[in-house]
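Every protein chain of the complex appears in place save one, which is left out.
For reference, chains read A, B, C, D and E in written order, and residue numbers begin at 1 within each chain.
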Amino acid sequence: MLLVMLPVIPLAGALCVLFKRGRGINIPLLISSVVLILGICGLSSVFGGTPIDHGIPLPGPYAPAFHADSLSVIFVLLAAFLWVIVSIYTPEYMKHEGGSRRFEFYALLILSAVLGIFLAGNLITLLFFFELMTITSFFWVTHRWNQEAIKAGYYYLFFNIIGGLLLGFGIVLLDAATGVLPDIGTGLVTPVNATAFGWSIMLFVVGFGIKAGMVPLHLWLPHAHSAAPAPGSALLSGLLIKVGAYGLIRAGEFAGWGRELGSGVAWLGPALAIIGVITMLVGVAAALLQGDAKRLLAYHSVSQMGYIILGLGIGLYLGSDGSLGLVGAIYHLVNHALFKTALFLGVGVIYIHTKETNLYKLGGLWRRFPVTAFLMLLAVLGITGVPGLNGYASKTLLHHAVSLAAETGTIWSVWAERLFLVVGVGTAASFAKLYYLIFLRKPAKIGNAPNTSSRLEAAPKAAMSVKLRAGMSAARPLVAMSVLAAAMVGIGLVPGLFPSAIASPAVQALGMENAAASLVGLSFWNAGDLTGIFITLILGILICWAGLRSGIFHWHPPKWLTLEGLGMLVGRAVSVLLRMGEKFYRTVIKAVRNVLKNSGARTYLACRKFDQSRSGEIFGLKLVGVSIDAGILFILLALLIAGHVMLNPGFR
Amino acid sequence: MKDFILKRMAAIILPFICVYGFYVILHGHVSPGGSFAGGIIVGLSLIAYSTIYGIAKGRAKLPEKVLVWTESYGTLWYGLMGMVGIVKGVPFLANKLAGVNLGNPGTLSSGGLISLIGFGVGIRVASTMVTLFFTMMEE
Amino acid sequence: MKELFGKLIMNYPYFAAAILFMIGALTVLTRSDLLKKLIGINIMESAIFLIFVAGGNIRGGVAPLLSKANSGAVYVNPLPSALMLTGIVVSVSVTAFALALIVRLHRAYGTIDLQRIAELRSEVAMDDSNHHT
Amino acid sequence: MRIRSFLLLLLALPVIYGVLIAVAELPPYGMPDNPVHNQVSERYISDALDDTGVLNMVTAIVLDYRAYDTMFETIVLFTATLAVVITLKTRKGEGER
Amino acid sequence: MLSLILALSCGMAGGLIVAVIPQTRSRLRNLVVLIFTTAGMIFTWRVALRVFAGENVAIAGRIGELPWSINPDPLGAVFGLIAATLWLFAAVYSFGYMAEKHEQRTYYAFLLISFSVTLGVAFSGNLLVLYLFYELLTFVTYPLVIHERSSEAVKAGAKYILYNLGGASVILVAIIITYGRAGSLDFAGGPILANSLQNGLDWLLLLFIIGFGVKAAIMPLHRWLPAAMAAPTPVSALLHAVAVVYAGVYGVLRVVYSVFGHELVGRLGFGTILPFVAACTIIVGVIIAAKQDVLKRRLAYQTISHLSYILLGAFTLQPWGLAGAMLHMISYSTLKTTLFFCAGIIAEQSGATKISKMGGVGWLLPKTMAVFSIAAIGMIGILPLNTFWGKYYLMKGSVAAGMWPLALVLIVSGIINAICFIPVVVNAFRGERTRINGERGSRVTLMLAPAILLVIVALLMGLFPGFVWPGVQAVVNWFF
Partner (left out) sequence: MTATIIPDLPVFVVIAPLFVAFVLPTFARRMRLVEALVILVGILGFLGALYLASLVFAQKGSPLIYSLGGWQAPWGIELKAGNLGALFLLVVTGVSLPVSLFAKGNLAQEVGGKERSARFYVLYLLLGGALAGMAVTNDLFNVFVLVEVVTLSCCGLVSARNHPRAAEAAFKYLIMATLGSTLVMGGIGFIYMITGHLNMEFAARELASIWQHSPHVVWMALSFILVGFGVKAAVFPLHVWLPDAHSTAPSPASAILSGLAVKGYLICLLKFLYNVFGSALMQEFAVDRILVLAGAVAIIAGSILALSQDELKRRLAYSTVAQVGYIVLGLGLLNRQGLAGTLFYLASHAVIKSTLFLAAGAIIAATGKKKVSELSGIGRKMPLTMAAFTIGSLGLIGLPLFSGFVGKWYLLLGSIETGKPLPTVVVIAGSILCATYLLPVIRRAYFEPAPDTTNADWQDPQDPGFSQKLALILLAAIVVLLGVVPGPLLELAKRAAAELLLLQ
């Protein structure tokens, strides 16, 4: 029953928001707290190993079902937690942005959808909430309702609709492959039709991959996450893309965690791993080139999702030995949610007061926003993987997993290990850039920033003049961020707790029997990892310095090189093709119509002429009226006779 | 038409032509000729009369009503003769079968109904001719 | 070909009928005077009568009239003659009616030349619409 | 003009040829064994007197054997008369409709 | 039996009554229309429920030596239900839309008569009756098409008649061939041609498909449909998105499942091509739709595309495909009608018929646009709305038939549908907010209420497809 209630409670909350008059209690905070508490109280029992199931018996083809095992509970609690945090943060931010009720309304709807996804007991239910989330979060993305936001919204919506449709097709194929659609949490599937099964998993990967921002399907992500208001961005980046990861894990479940992959899906592990690496690389490379704080963070979301996907891939690839990868992925997922939310919230704070997210126009803000700067520093360190913070822990796990994979000696895994480090450097570099440009460097020299316009020039000045507001309300964002920071530090200090206490039961429930065992000998504080991370950091800062100096960060790659550009090119090609098709169609239709019209008109005219001809000449005599008619008669007679004579000359 | 000679000659000849016409009608079944030929001769005699003495005089001799009646009942006469067979219980237009006395071949009264029918047809043809003539001339 | 001509010469009444028919047809076709057209039709009908009557003939036969003079002679077929009697009357009727129509047309147009009528009519057609009440 | 008449002639030739062939194919003129001289005409010739009591076989046929035809023939005349009358007899004052 | 006759005659009787009500008594007329539509709907429901329960409801007889029979089976019952239910909505909508319009009497009379005729199509028990009503449908809806009396409408009417008569004629030929081959035309008792010789059946199938394809707007034969949008909006909504075009679709379903039988069609050469023809129509239709600027034309082309969804399902010759077709038939009808209703409201209240002129309409008519956007999402075929289920089973059917590219076609079409409609919704909310509320007054309420209700029905159906499942199942069981 609880399983049904969890998604329903936010819905009720949304209704309340709809009918709320004036500014009263913070309903989202209330609701998400309730959800969090209920979740903790009611669902923590699943870590014991017995999942909770709840089906709603409806007649017909579709009976909604809910299922909570340890994996989904992790996600549910994470979601509820993040919602609580963001709900604390939102009112203050929305005072500046406007449309707070709208935002709250959708926030609750999205919460419901997200909870529904994580608690779904069968794929259709999952899809249902998935689509609900897509549609509702569209309103977050387009919250500002300007040109840019709408464009971002289109990107977001179309990509995710495609994702949803593909998921639907995947479900159909899965159904076809197995005969009976498997429920979520039932584990390994033995397909009747391996090919169809493979295709269905492929479609799941693509469908959830779009949500997860997997390269090359990530194109919507930077637009959407940067266009949304900061709390929205925070949740979009912090949680909503995790839905993709969750889906991938579930897809992996069907393919079989901890087992040799079956014939149809043997490609899954390596493919995911390779895609993960590419995603990491592309994300970080693009992030390095960004001049906008939110875009930079958004690209980092792509990059960090790459880590997670890589972990999943390795987990699948290594089979029973891959538990490190899976655990790492889940761990990183949680961590990323924490620090990415914190980062976005931080940028949001800056934005509230400066109305600016362009890095090159900010600078030296640590004086004005010391607390924010500190909290941001923690988050930055977390994401770059500095020991003592949460990023380090999960990245270490993942690194171990990658090294494990590299031991198998396949080319991709070897390169994955190398690139893993490169990405680490890139991350460090880009965040050094972010932090340096916002907080540390001297206040911006206006005119230094690329792409300046007169309106934007005036803005920072005005922004600078805004005084930091005092009072409780202004402190709420910081409270929210502090909680996150505390969580980060906590995890960083006790890195082993989460994997062993929470992740490994979940992973074991998924089928990785030796998950706990593989974690036993693991130490987070070994010299190799520590030195590695420091080298990475130093390299990153160096690169950042070099980049800022050389201005390479202002480099705009040519259109054709970027995926977006490629997409546009493809789009243009398609539209040209369509136009040609249309032209062809029109020509054909015109031709057909002309032929019909002409022949019709000809026949018509011929008939009329025949009917109206009342004069003609024969033997020099003008024939009129009856003569012509009689002439026709005789000609017909003659034709009949002559025709017969011609055709049957020797009849008899 | 004020030619005196013509009128006098016509006065002498036309009755004979008319009578000849009737002769041809009546002897249609024993000699060459027949009701049609005879009827036309009769009609022509009347037409000639009208031509020579003027339409009005011709009309006076043969009023429209008479013509209409001759025509109508002349045609009906044929039908009625046909009905004799039906009345006798044999097919329409039966002659011998109807038990009519065929008479002595070669005489005027021979041929049973044939001579009667022929007479009617002859009268009818004559009146038709006259009607056609009058109708066309009166326009 | 020779055989054909031989047969044609043998069937000369039919041949004549065919020629008569064509003369009639040409008259109908080429004369724009309505009366002449009518005459053309009569010629054509005559051609058909000729065929019929000739078809019933027997060389050396006598008219189908029983008389003592004819006893023992071969009578020609009386049926075609009888039929043609009917045909002639029909033809006469048609002619009469056609003449009446010609008279009517003459009354309306003042001419019996088809070409003239056509010209007149095309003039009339202009104000034809307000002709009817 | 020339060409047209030439073409017409070209069209006419097969027709004439066809007509001639047909005419040539007709039963030879005046032969007593032609199909028309079959039992039908024989009966008319031999039995007309007995059947109808008239000497003129044509009259016998017209007014007895095929009297029905003749009835319609008179009707044709009747019709023609009426048609002529209806065409020509119009009262004055009744405008043309 | 009695319900059947009553259901069939309700519309006709109502139409005749409306025809004699004086032009000015519009309240009375509306009442009569409402009563008869409702009664027709109730009787149709009764018939349908009895049919689903497995009872045999039939009337039959002969014209000369030709048999006729009215014998609803589950397929017919489903179609009848769709038509009858939506008719009520459309009638109510019409009360709003047609108020203050000219020639209301003609409009309502023919609206009611075509109700009967549509039910006739649905309940037809043999090909002859189907043909009869199919042809009649063209004629009785013609006055509705030319209702505006403009030259454009008249032209559209001419096109409408020509295309549909042509189609019907082809059907007639096909029916006659069928009759010559099988000697029977009854749907009851298995496929008519099941035991027929196979030679030439390909062409017969083609004839049938061409014939019914005209009304079902298969691609080269679709051109009458956009033209027919000259009709008043409720007519477009009801007839040219549902009743008339469904008659064509229904005919195709009949041909495939009742005349030939799915096994036979599967053995024929054309049987395997047909799904791809439908697929082409789906894609091309929606692409053309995306290029239209006039909202109703866009909806029309989109109708063309969606009708082929149903056909596609039918042509897969799989139980799942058929189920998908039925589901899509049901769900699509609700949403498309809604879209048309909304388009009508927009056109009436703001005067905008072109999409490019609709900037800011959303602020004027917020509820309408909200309804519109929900229905638009439904057109894409994603979950909270019922169209997903149709799409899902269609995909399932095509995969089961071994034709997975068709499923991809559905997905692509879904995306293009999104491109078709989402910008419309977004554009409508561009521009300045207005203070004016365009949704005041009883007239708008009468128009808006059916739209909202339909969307709610659609949402409920999406959540609980079990609603309609018995009907769908009955159809599938009937044919497989």
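The rule we apply is simple: a contact is a pair of C-beta atoms (placed from the backbone, for glycine too) under 8 Å apart; a residue touches a chain by one contact, two chains touch by 3 or more.
Keep in mind the model is a prediction, meaning the values are calculated, not measured.
One chain is not depicted; across the entire complex it touches A, B, C, D, E.
The missing chain lies against chain C, touching residues 21, 28, 34, 37-38, 41, 44-45, 47-48, 51-52, 55, 79-80, 83, 86-87, 90, 93-94, 97-98, 101-102, 104-105, 108-109, 117, 121, 132-133. For chain A, the residues in touch with the chain missing from this view are 603-604, 607-608, 610-611, 625-626, 628-630, 632-633, 636-637, 640-641, 644-645, 648, 651-652. Listed for chain B, the residues touching the missing chain in the whole complex are 68-69, 71-73, 75-76, 79, 82, 85-87, 89-97.
Criterion: only the chains that are shown with their structure count from here on.
By C-beta pair count, the most extensively touching chains are C-D. In this view the innermost chain, defined by its CA centroid being closest to the centroid of all protein CA atoms, is E.
Ranking every chain by how far its Cα centroid lies from the centroid of chain A, the top place goes to B. One inter-chain figure worth recording: chain D and chain E are separated by 66 Å, centre to centre, where each centre is the mean of the chain's CA atoms.
Put simply, the C-alpha centre of chain A and that of chain D have 98 angstrom between them. In chain E, no position touches at least two other chains.
In chain C, the residues that touch at least two other chains are 65-66, 85, 89, 96, 99-100, 103.
Across the whole structure, chains are in contact as follows: A-C, A-D, A-E, B-C, B-D, C-D. Of all the residues in chain C, the ones that touch chain A in their complex are 25, 28-32, 37, 114-115, 117-118. Within the complex formed with chain C, the residues of chain A that make contact are 614-615, 618-619, 621-627, 630-631, 634. Residues 617-620, 635, 637-638, 641-642, 644-646 of chain A are the ones touching chain D in the complex.
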